[in-house]
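Structure first, then comments.
Every protein chain of the complex appears in place save one, which is left out.
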Amino acid sequence: MEGAVRRPFLVSGRRPDPWPEPFGIMTNVRLSALRPARAVQLALALVAALCLSLLALASPALAQDEPDDAVLRALVQEFVAAEGNYRDTSAIVDRIAALGHPGGVPVLNTLGAGDLFFRNSDDLVFAGTERGNTLVMADPITGEALGEVAEREATAIRVNNAVRRSIRTALGSLTLLSDDRATRIAAAQTVFASRDANNLALLEQAIEAETDAGVLRVMEQARAAIVVNNADLAAEERIAAVDVLAARGDQAALNYLRLLLTTDDAGLAAAAERGVSRIETAQIFWGVGQNLWFGISLGSVLLLAAVGLAITFGVMGVINMAHGEMVMIGAYTVFVVQDVIRASGNAALLEWSLPIAIPLAFLVTAGIGMGIERGVIRWLYGRPLETLLATFGISLALQQAARSIFGSSNVLVGSPSWMSGSFSIGQLNFNYNRVYILLFAIMVFVALILVLRRTALGLQMRAVTQNRRMASAMGIHTPRVDMFTFGLGSGIAGLAGVALSQIDNVSANLGQAYIVDSFMVVVLGGVGNLWGTFVGAFGLGVTNKFLEPYIGQGDAVIAKIIVLVAIIVFIQWRPRGLFALKGRAIES
Amino acid sequence: MTAKSDGSILYLDGVTVSFDGFRALNSLSLILERGEMRAIIGPNGAGKTTMMDVITGKTRPDSGTVLFNGSIDLTKLDEAATAQLGIGRKFQKPTVFESQTVRDNLELALAGRRGVFASLFHRKTAGEKARIDEILEIVRMTDRQKTLAAYLSHGQKQWLEIGMLLAQEPEVLLVDEPAAGMTDAETEQTGILLREIARTKSVVVVEHDMGFVKGLGVKVTVLHEGSVLSEGSFDHVSADPRVIEVYLGR
Partner (left out) sequence: MIGSFVLRGLDWRSGLVIVGLLVIGIGVPLSVGSPNSPFYLSTNDTLLYGKYLCYGLLALSIGLIWGYGGILSLGHGAFFALGGYAMGMYLMRAIGTRGVYGNPILPDFMVFLNWGELPWFWNGFDQFWFAAIMIVLVPGALAFLFGWFAFRSRVTGVYLSIITQALTYALYLLFLRNETAVGGNNGFTDFKDILGAPIGAPLTRGWLFGASAIALAIGYWICRSVIFSKYGKVIVAVRDAESRTRFLGYRVDRYKVFLFTLSACMAGVAGALYVPQVGIINPGELSPLKSIEAVVWVAVGGRGTLVGPMLGGVLVNAFKTYFTGGASQPYWVVAILPALALLFLVVTYRSALGWVKVLAGAGIGAAIAAFGLVLADTWAFPPTTMRFFGGILSAESWGWTVAVVAIIAWLVTSRNKYIAGAIFGALLCRLLIDPERTLALAPNWPYFLGALFIAVTLLLPRGIVGTITHGWNAWRARKASIDAQEGKDADLTDPEPAKIELEDAPKEPAAETKSPPPAAALPQASS
């Protein structure tokens, strides 16, 4: 289910990532930094901007006048005259760097790649992309399209290694010394990744000037990445750098340190080894955390799917093989809601499709569940094996009905934008949809507990469970209680369907995929005990996810088989589940 | 084992059973001599049925000693093993095999090898047939032997179950409410039958019907909240103020 492809709403007109992206490596950091709560983010950004402007005034190295577009443009235009004279070209590059205009970054990047041209007819400088014999022209600063020109009508501004060096330095100073904190971090990360020794001097200069602790750390790491690689430096300095890398603790740092293991310097190699083992330990820790999260996430899905079953199977003692189909109907409800919204042309409402679908799914599935109880199950009360067969028949018919109405292939269910994306804590990655489903599962569970403990229906349900005849004698209309109990269980299955529509393919087979697991959860937890179901679901989810990496190459199938076999053996040990009721009443 | 257990057929000492914190048996001690008949009475929830469950291996005690024949530890055995040892049990609610005939019910109970293959290749011997006829005679069901057990009346089911107990040829019979749901005449007959049985076997009778217990004329044990409240002749226990308190005081 992890593999399911999510489809963001294109109709909503919101691209997930509306910001231009100078450094690819930054994407995750940025997304994670900006998603959780827009308002808080805005406030933080304002504060940060204020700090930065104060900082700019205080620091002479960074103090610049308001960068002037016209000055930059003039400088860029000078490349035309300097074409062929590398020294002049280098000089212009240095002046662009000194100007500190952020627009200089794309210009220098283009120049370095050899894609900066000027048109012979009017000396218009542009960034060119080859297309056949023509060049597609774009403004070197803004990227604005300028039309096309034949290749022979334009001249490339050539660069040699000396110029490339100046460009690198200039880019470093434009970015490493930029006013914008995010730009500086991104630049430092780029240096870290490239390990280009040519950047060292500039990097150290930037470290001198840096006052932000966060940025400073990344820069120190970048510096360390270069330093450990430099055999000319003193061993102590390199060992210190190893420690900085070890403290960084990610996969890239690990790779750098592994390269040092074979170095001649024994002290350095030992330090690297310590660093490697430190990172590896940390990574195991993070890996355990990530698996735990995957397990909890799977557990929340299982809980949603199984808790309705726990009601009908556990409380009523009725095996409902059509439970999975209630889940399926819930998922299709989401589809229908979105379809109706789309058809009505009110695309903005799509963001609200889930909140709209939740009560609808509950009502629809609860209604169908009550219909099944009235129409079939009550005629079979006390004959559990026959009930099982009859509800299986219902499940077949419902699946086929879904195929007749919606077709046999998967239907497209969209995710609202607030459900897509992810954030990280340390090296843990969290998808928003998973987090919301976990919260939803817990909410449903708590609500169910409240219904059972605090409402008249819950009281009657418990009474009927414990002693049907006594309850009947006390005037409780037991068939009606059964009907509502069944409706409640089915309705919760419908809610599970709403959640599952966000992470799994919605088709007629959706319910089938969960029914065996759901039964396992209930059996594991112990019939008639909601907390058992809770523990069973999360236990099963976490066990599953922890087994996966250790068996073969993350073989999910074998993990699943092992879990199933383990449950069969577990039943041997505790035939009535983890939280079984003891005593005579239950013995029969 | 200990001197106290010598000569006893059933020996319970300090048996405690609890279900989720509720103590069904609380350090219960009881000794049944060989050939003795004992009546056990007690209010609801006194632990009578649980005691039988412990003896027959259905419930494992949390602590305590349960010995059969003075040496065999019953707490380690399950129902089938205790039955094979010679402990027969009649349930409070008569449980017979309803879809089988009276005769088949007795045949199933008849002493003999209980293994899968033994029963698969089992051939009825003349001796077995005679024994079944004899028991049918004792429980007065010869004319109903072809009837499905489901069609028997409540009292008849009780008698059939007693007949099954006899067929099992146990050394100890645990009889739970044998007179429940019977007419007065039937109850009287049952009493006679039990005393007859007690001449050769040890019997434990749990009963609510005081008249019936009195009629048995045997030592009576009163259970209350999982332990023995009083023990002695019927007149002795019925005069015991604690017993009166328990039975009437609530």
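Each chain gets a letter, A and B, in the order it is written, and its residues are counted from 1.
One rule holds in what follows: a residue touches a chain if its C-beta (ideal position, glycine included) is under 8 Å from a C-beta of that chain, and two chains touch if they have at least 3 such contacts.
Computed from a predicted model, the values in this text were never measured in an experiment.
Within the set A:A234, A:A397 or A:I425, the residue that contacts the chain not displayed is A:A397. Within the whole complex, the absent chain has one touching residue among A:N133, A:N161, A:T262 or A:Q572, and that is A:Q572. Among B:M51, B:V66 or B:A83, only B:A83 touches the chain left out of the display. In the full complex, chain A contacts the hidden chain through residues 317, 319, 336, 339-340, 343-344, 367, 370-371, 374-376, 378-390, 392-401, 403-405, 464, 467-473, 478-479, 482, 516, 519-520, 523, 552, 555, 557-558, 560-561, 564-565, 567-569, 571-573, 575, 584-585, 588.
Counting the whole complex, the residues of chain B in touch with the unshown chain are 44-45, 49, 56, 58, 78-80, 83-84, 88-89, 91-93, 95-101, 104, 107-109, 114-116, 119-124, 148, 150-151, 154, 164, 168, 177, 180-181, 208.
Keep in mind that, in the parts below, only the chains that are shown with their structure count from here on.
Centre to centre, using the average C-alpha position, chain A and chain B are separated by 66 Å.
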